[in-house]
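First up is the structure itself, then whatever we jot down about it.
Every protein chain except one is present and positioned as in the full complex.
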């Protein structure tokens, strides 16, 4: 793997335009001293670069670029289009977003534009082009950063529901379906007299229309199509800027920063349009370390397995959680190294200096409001910078070799959470994580993949896991059958296989097209009240609890691995099954199991697949990256605050005593010195 | 009582238009095998029947009717107007509903029309007329079904607040009040300077107007009048369709399906316009069986005591609860028989076949997504069909003889929940149920009646109960006094008698016009925090807890039946009283008692009234219907899952062992064999 960047980037968002020019050198000194070697600039530069439609003014950005270049830093250069200027909102009100409730944005916040607006697109393209034209030749520019966190309108969806979007949506639908008959059939419009008899009758899924909420719609096909359409509109915005840059710079990698399991965009489609994937990692107070690990793997998967950029994280508190706990000593280092362990080749912060105003002013920064090197935050960043300088460069370009794949399917994300019944209790990323965690606990490397991954790639995995894959797109079941028939192992479960590619139920019985493969018929899906559990007893003696839903399973060839306890009418029926299928096997997990239960499912599968499974103590994560030359980097991380002694990991001699948030890195068994 | 239908209808909503024609016979076979003998068709047929304003196309409905008739089934034929077609919404935007927040519906969902719209009314009438004209002669049509669940816009009110409604509301008010002076007085507009000096100044109770919420308004009289007005507008919509049918069919009964204790419509007014009342029974996870029983009795009462139709229930899960528990084995049978026991002469499902798309696709159906007769659901329906076939026909036309009446007053419903103070804790149906449950526990038959029930009908009851009757309309108190004076027994309590017919407080002291009758003055109404209770001690030694409100009572002739305990300032004052009044007696229950407390109130009254009160074990419901020929049908139902042995019921020999959801039916003491 070629290294994407000339060095391990350590830096982040830098907005010196918020301070007087005469403070810059002081700040750069502080950052230099903290081993910062990169600045991401111009993220919100639009109004500064283009004070009115006719005028471009690069004076300030030139100065910023010069001052950063003088330090010998690299630059990630943003196009600056993430927040439109006030003059644009005033001159082009139709370029502003209309929300699901029909309210048009006036001016304020960010991501308040309509992605379909010809005016927004024209002006964003022009700005990107001007910026690229001016700075493409600069050697310090190592990466282009288009816009910023597309979709992040601050807790709300940034989908637009305006008349222009409606117009283009109709065209999009006409292209997709050709004839209204096809659309009516795909949308099942005979339900509640919803037949469309002219394209012009179609309106986006607004609350005054067919939407029940932002997530649910009477005609779910309308919502699924609108999500696809909006995904493409925003992706078009990205492409337009990217292509404008490419006219001036043929080689420097281009990215836009993603947001992990963000719902509104199918990031696999985005990843295909990027040279390098970057993302912003903001775990909350209650985020499990395994969830963060899954996000890293997902972002790496979106980038086809290549190393990715950790574009943003905070060196201390986020500001936008309800209660913002300070990061504990060592925690930022731990989070940074966890990213590297899962494939990151950069560690960047939002942000390098804490702003005085604006709603993010309480967000942590390398230079805090104290404006000095005295803060614990600065000192931890400085130590981390030194650490990365000594230990991270060698790792760059290495990849994560995985024999297990977990499917993350944005269509199933939308479809599952779009269901009205049988429960409100399911959040798609949490259900994927439920399965992922059992693998992570064993130190098993995981690739997060699309459901439409072709057979030849699937065959590279010893195990493919598809949690809550409610939508099975055309061809997917066939590919999975061929994969298993040829000796593969496949795990799926509750809610899988219910919908076809149009979000219509596959008739004949759940799990639809996965029925032959899994050898089960799910006769009913019982829903449990929040907090209620159902006993699950494994044939091998393990006991666990299921929850949220309980599939009532009638085996059609499959064997029971575990069965329901308790006193309900389906007591004694299978809760987990396995089906021999060709040369392989397929498991069906009927209920959302607790950790013990998931482990009881996954552990024997790993064993029979011969996948190395570690017996890691609680709180210890172990993972590997492998360089082109075969060097194996082993990462052992204490993801928590409780010290753990005597940790043993294959390929590492002796037992490791791991303090709070300790990070140990080994190259072919040899520890890398800090 | 003449039987309304030629046979005991067993079937339900059937929408084969959602599937290819070549699947229909397979489905009909499955339904036939399950003893289905009825189909409710065309409920959402509008867009299919009338693809544009100028075109009617009955091809598909003809085919459906033929295929069902071929099976020898009966048909409940809907007019298909419950969801307007997209073309109508596009062509007549003013025909669409405007919600309380001023947002006009575009197209989507259902019940998105304005009930005052001349265009909607004209087009709905035309469709109903065409359908009736075409199918009135068909012998399989045993019932006409107008629209569907008027008011059910999916969790929201379907009241409209548009300009056309405003215009007609002003006319309606002018007709009601004649002069603005009368309106101003009735609305107490001197409060907060609300005087109306021109009819044109009146606006509906929108949130940008006088409404505090959907339930509360600064001028409550405005809201009460708007509720009456909207009730009449929707009822007009029903009448228009009904009359259109009658032009083509002079005799077949016409109904529309109601929704139990649905708040927005005064169903007693609706019942008077229907040949047979039908309703949809959807108990939730936490609905008490006694509440369901009360709903059945209410629907029977709305239909003047005649047998009613159970138009909809689900054969398994509802889909629209947050967590949809599967119906337990036997549960659907229990629910069906409970309906019959309370007066139902049909058992119909929503729906016969589970849809592939649309937001109700996870709602249970006789034929599930498995499309087969293998499912537990199908098998239970089949068993129920056989059971009803053998046991239910004989019961048809029989009625429920009741010596106790409970008043359910929609005006008090609106008025009580419209109060701003003294508590948010009161839900009218729950308070009615609190009293009803104590009767139900004793197997006492109850008629649910209007507050304006005339004296001659009241005199047929040994006991009349009026929970939370906050609005006492003109003449009601006088009728009640004459009823009690003549030997009747009357129970009322907290919050009763406060308002006159204009929702104005009756001055002079609570309970207003009921003060002489009850012999108490309620000096204060203390409100308790949620979860707080107050001790209540009965003179006969029973102890109980009150809650929500505690009336501080000064007796004016009444005797204390129970008094408050605890340490509050009104400790020792009466919590429950009884007043001798003429030949009868009147009780006042000052606080919302727990089950033990309500039983301690009701049991002695039943005893002194000589009303048969059974000592039923927990979970057992007992009830009766009586045929014209005097045959007494006794129903004993285990409404729960816990088996109960040794149940003894008058008129039934020996002790009954009742398994989970067991249903036993006896005709003059002789058990009906399944």
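Of note:
Note that the chains take the letters A and B in the order they are written out, and that residue 1 is the start of every chain.
Here is the rule we use: contacts are C-beta pairs under 8 Å (C-beta built on N, C-alpha and C of every residue); 3 or more make two chains touch, one makes a residue touch a chain.
In this text the structure is predicted, and so the values were computed from the model without any measurement.
For the options A:105, A:492, A:518 or A:623, the residue in contact with the chain missing from this view is A:105.
Contact with the omitted chain, checked across B:419, B:432 or B:480, is made by B:419. Only one of the listed residues, B:69, B:91 or B:212, touches the absent chain: B:212. When the full complex is taken into account, the listed residue touching the unshown chain is B:220, out of B:4, B:40, B:76 or B:220. Residue A:372 is the one among A:213, A:287 or A:372 that touches the chain not shown. Residues 15, 17-18, 44-48, 51-52, 80, 82-87, 89-90, 103-110, 154, 285, 316-326, 328-329, 354-363, 369-372, 374-377 of subunit A touch the missing chain (whole complex, contact as defined above). Residues 101-102, 187-198, 200-203, 205-212, 216-221, 419-425, 498, 502-510, 521, 523-530, 552, 554, 568-569 of subunit B touch the missing chain (whole complex, contact as defined above).
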